[in-house]
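One protein chain is absent from this view; the other protein chains keep their places.
Chain naming follows the written order as A and B, and within any one chain the residues start at number 1.
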C-alpha cells in the first residue's frame, strides 16, 4: 500500500527517507532519500565530501543519523531498539581498505563469522569458505595469510568473507580506491558477476564507466543532498550543470 | 612504648622521604654517568667494547636489585671492604640504574635517523665530533620521556635500600611500625608519600611522550 502511495517500485530492500546527519557543526547529509529495490544495483556517486560514503555507512548503522528514517530488510535502522547484529547479518559491507584480519588465514577470516555468529559447524563453514572463495576466483588461497595476497586478491577475499554470511544486500564503500589501476579490474569483475546473480547492491564508487555499465540506478550526491537520481543512462546526458561538471571531470 | 601516630613520627617519615629523594638523585647521577658510558660503548666501533658493555647490561638486567644490594652490603665486608648502608645502596643503584639507562639511551642514539649519521660523515666530521655535535643533541630529545619515566622506577627502587638498613622512607616506616605496630596504617601513609613523589614524574613523562610523538610526526620528511 505504502509502495503504491509513494510510487516506488515494490519491495525496496533499502529505504532512506529525509536522512540528516552532522559531524559537530558540519552538516554531511541534509535530507537524503532513495530506495534500492530487491535485485538491483544502486551506484552512489559524487565528489569527495558530498556525503556519499556517510550515506552508505548509515545503512549499516556505522553512523547514527540525526533525523529521518532508514529501513533495511525490515529493520528500522534509526530506531533505538534496533537489533544491530540482526541487521548486520542481513547486510554485507566491504570497505576501501579490505580490513581482512591479518592474524587469520583467508579460510579463518571467512569461517569466523558463520561459526561465531550463526553457530555453523566448523566443517560446514569450511565448505562454505571454499565455495565463496571459488566464487571470487581465489579457490587456491584458503590457507594463505592476507599479507601474502595482492591488494586485489585481498579485496576479493573480503567480498567472499561478506558473502559467506549470505547477506540480503551488499554495500561496497569505494572498494577499488586503494588499488592500483591494474588490480581494480579483477575486483570489478567479481562485483559484476555478483550483480548478474541477482544480489541487491549499493556501491559508492569513483569508477564512472563501471557505474554506467552495472548500475540500475545512479544516485548523484552533491553537498549532502541527492542532486540527481535516475537510470545509468543519465550519466550519458546529464541535465544539471553539477552532474555535467562531475561527469566531465571524472572522464 | 606503644602509642599513637604523632607529629614526631610524621617528621621522621618526612626525613625518610628526603633521603628517598637524595638517594634517587645519587642513583640518577651515578647511574646516569655509568649509563652514558654504557650507551656509548654499546654503539662503539670496537667490537670488544660492544660485547663487554652488552654483557654488563645482560648480567645486571638479569639480576634483581635486591641481590645486588646484598652483594655489596654483605658480600664486600668479608673480602675486606667495609661498606656503609648509604655507600652500598648508592653503589648498587648506580650499577643497576646504569645498565637500564644505558639501554634506554643506546636505543635513543640508534633511533636518530640514518641520514643524519650519513650527513655528518659526509661533512668529514670525526667520530667524536659526529657524536657530540650531531647525534647526541638529537638523541637527548628522543631519550627525555623514557628517562623521566625511568626516574619513577628509580624512586621506587630506592625502597630496597631499606633491606641494608639505610633509613629512607620505607625503612622509616618499618622503624615507626616497630614501636607502634600499626602496620597497615603506616605502610598506607608510606605508599601515599611514594605516590606523591612518583605520580608527577609519571604524568610528566606521559606528557613529554605525547609532545614528542607530535613533534616527530611534524618533523617527518615527506
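Keep this in mind: a contact is a pair of C-beta atoms (placed from the backbone, for glycine too) under 8 Å apart; a residue touches a chain by one contact, two chains touch by 3 or more.
As a convention for this text, contacts and distances are computed from a predicted model.
Peer 1: Missing chain, UniProt name, options "ABC transporter domain-containing protein", "Octopine transport system permease protein OccM", "Formate dehydrogenase subunit delta" or "Cytochrome c-type biogenesis protein CcsA": which is it?
Peer 2: From the choices "ABC transporter domain-containing protein", "Octopine transport system permease protein OccM", "Formate dehydrogenase subunit delta" or "Cytochrome c-type biogenesis protein CcsA", the unshown chain carries the UniProt name "Octopine transport system permease protein OccM".
Peer 1: Counting contacts across the entire complex, name the shown chains the missing chain touches.
Peer 2: A, B
Peer 1: In the full complex, which of B:75, B:107 or B:212 touches the chain missing from this view?
Peer 2: B:75
Peer 1: Quickly run down the residues of chain A that touch the omitted chain.
Peer 2: 60, 62, 85-86, 88-89, 91-93, 95, 97, 99-104, 112-113, 116-117, 145, 147-148, 158, 161-162, 165
Peer 1: Quickly run down the residues of chain B that touch the omitted chain.
Peer 2: Its contact residues with the unshown chain are 58-59, 61-68, 70-71, 74-80, 152, 156-157, 159-160, 162-163, 170, 173, 183-184, 187-188, 190-191, 194-195, 198-199, 202.
By definition in this document, only the chains that are shown with their structure count from here on.
Peer 1: Suppose each chain is reduced to the average of its Cα coordinates; what separation in Å results between chain A and chain B?
Peer 2: Once rounded, the distance between the two centres reads 55 Å.
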